[in-house]
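Have a look at this one before I ask anything.
Omission of a single protein chain aside, the complex is shown with its protein chains in their original locations.
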């Protein structure tokens, strides 16, 4: 074949298979979303429309990939958990990451008008992604706990920061007030100065969003998806413990 | 910090840096585009609208990434060449692949209506991607030659196949007629039976599309992009040798 | 510093860390030991001196590396199991493999005269090595079972082959007699034709050798090593079930 002269270049494509029988997490993250959120005037500290768009895009990814059994989202970040035994794309890291992240991006752009009907995209988003392996369920749980604690810490910080800024503080003043303070101090600040009871803020802000499959009797091929955190219309919200 | 208990999970994120000082090619590829092209009734053997959408999306990627110095596209595939010395994302494979492929997907979906004004997306596309290293310019050229020879072989095959099918042959008959035949036979077939002079078909079909930066005097920050193959409106077409 | 001009070359040393919290097995294997065993006139089908030299070398490796908790040997091959949590050499694959395999080789050559007092080394041995990760104890056990079943199958085959050859068959005849036969057939052949009861052959031949640490009360820093399979002088033999 005429092509055979050049086919040696295929040898430069090196293998990147992930270890079998470990949990694979594909984590994606908006590229430069601080700037993106400003350009699109996201509400601060949280824009529920943007979170719901993230959730809807992530739900589409989970529906697209039967081997994705759980997903967790916070801010402009989403983690997709693949079953340990998956042989999806022969567990090749590049394949997995690229298909997940591009399908997510396709959805994010396509569904934008549903969540921001009166705001055009000023420029198009990109997402970075990586695949990470976790050998045991306990470590996978710690990974998810890590992301959720991050959600909590960032949200508490941002709640204080934006309350201060909206009440007239400069960014530098707001930062100086809360830098290095403990959770108790921040809760006090929110309550005493702004009348905000942190624990009553929406769970989607405080805890992030989980997507998981629900076992349904007598409907073998179809599995319904549930999204916790009250982000998505048309699905039963199941926030973790929004009491 | 409260988070520190879980931070050990970061150690599971292993390095995936690519060798310094070699050409990096990020190749992306439509997932299941045979089906995608049927679902969206692409013209056969080539749909110029789809190619122009690919080209426009790829051009956006090149404009977004100054270290991408060349791109070559054929069918639902695009190869992006990064300069040897790039330190973009510390040359981390996952980062590079995910940002390129997701930004491409964002553009493909966003620009769809410009190229298919009367056809809605039936479902959303995904793209897979990989990063491959080529040590020398000669091997990089062979890589691009490999993709272009592939373009030529596939296009010649498809030109015959669809001419036969459109003239009444069944897919099996069309396949049987051209399977294993040489280029000369196919050219004869096209010319004698269908009056098609293969070498006068549009270069964008026969040769694919190249995107490269054009040096512009006295305009230091801005570099104009040219697309060869006559795919993109508003840019000077520079097909390789469409004579 | 004068050296700084060239230090950029250090960037070409890419990371090769293994996933945390999985079992690491370093398996080493004699290079070209079929030829090596002929050149040194090893007894067939098993040379107990060679096995004892392998065992002594492996025991030295285990004693040298506190994080190596188990080792299993068969023929010219040894597998060293590192504890899941080891941070030895930051879990870098090249470091681990190279130190284990070179220390093994040092011992093999140095101890050769102890086991082959009347035979000089005709040429020097090399060993190849690799590091493989196993996520769970169950899979690690299956790995070891795989190696032990291999030991058994090869030994049974070799017992028949060499009994036939020693009784006058040509290699081709011996091979033809046993090729594709089941375990029962081989046991019958050994017993009926050569009076050999396979199950009474030494365990070191049939089962391979395990090295493990024995918990010793009141001797915190020192841990004694035991070798099963009756290979090593001066250690309590503990063959698996050679009853």
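In this document, chain identifiers A, B and C correspond to the written order of the chains, with residue numbering beginning at 1 in each.
Going forward, a contact is a pair of C-beta atoms (placed from the backbone, for glycine too) under 8 Å apart; a residue touches a chain by one contact, two chains touch by 3 or more.
Here the structure is a predicted model, which is why all the values come from computation and not from measurement.
Trainee: Looking at the whole complex, which visible chains does the left-out chain touch?
Mentor: It touches the following shown chains in the full complex: A, B, C.
Trainee: Where the complex has a chain not shown, which of C:35, C:130 or C:193 is the residue touching it?
Mentor: Result: among the candidates, C:130 touches the missing chain.
Trainee: With the full complex in mind, choose from C:34, C:87 or C:106 the residue touching the hidden chain.
Mentor: From the options C:34, C:87 or C:106, the contact with the absent chain belongs to C:106.
Trainee: If I consider the whole complex, including the chain that's not displayed, which of C:93, C:160 or C:227 touches that chain?
Mentor: Reading the full complex, the residue touching the unseen chain is C:93.
Trainee: Counting contacts across the full complex, list the positions on subunit C that touch the omitted chain.
Mentor: Interface residues of subunit C facing the absent chain: 1-3, 6-10, 12-14, 16, 28, 31, 60, 64, 89, 93-95, 97-99, 101-110, 121, 124-134, 139, 142-143, 145-146, 149-150, 152-153, 183.
Trainee: Name, in rising order, the residues on subunit B that touch the hidden chain in the full complex.
Mentor: So the residues of subunit B touching the unseen chain are 19-22, 133, 135-136, 139.
Trainee: So which bits of subunit A touch the chain we can't see?
Mentor: Here the touching residues of subunit A are 11-12, 14-15, 17, 19-21.
Following the convention adopted for this analysis, only the chains that are shown with their structure count from here on.
Trainee: What are the two chains with the top count of C-beta contact pairs?
Mentor: Greatest count of contact pairs is found between chains A-B.
Trainee: List the centre-to-centre spacing of subunit A and subunit B in whole Å, with centres computed as mean CA coordinates.
Mentor: Result: the chain centres lie 29 Å from each other.
Trainee: Per the centroid of Cα atoms for each chain, what is the distance between subunit B and subunit C, given in Å?
Mentor: 50
Trainee: For subunit A, jot down the residues that touch at least 2 other chains.
Mentor: In subunit A, 133, 139 touch at least two other chains.
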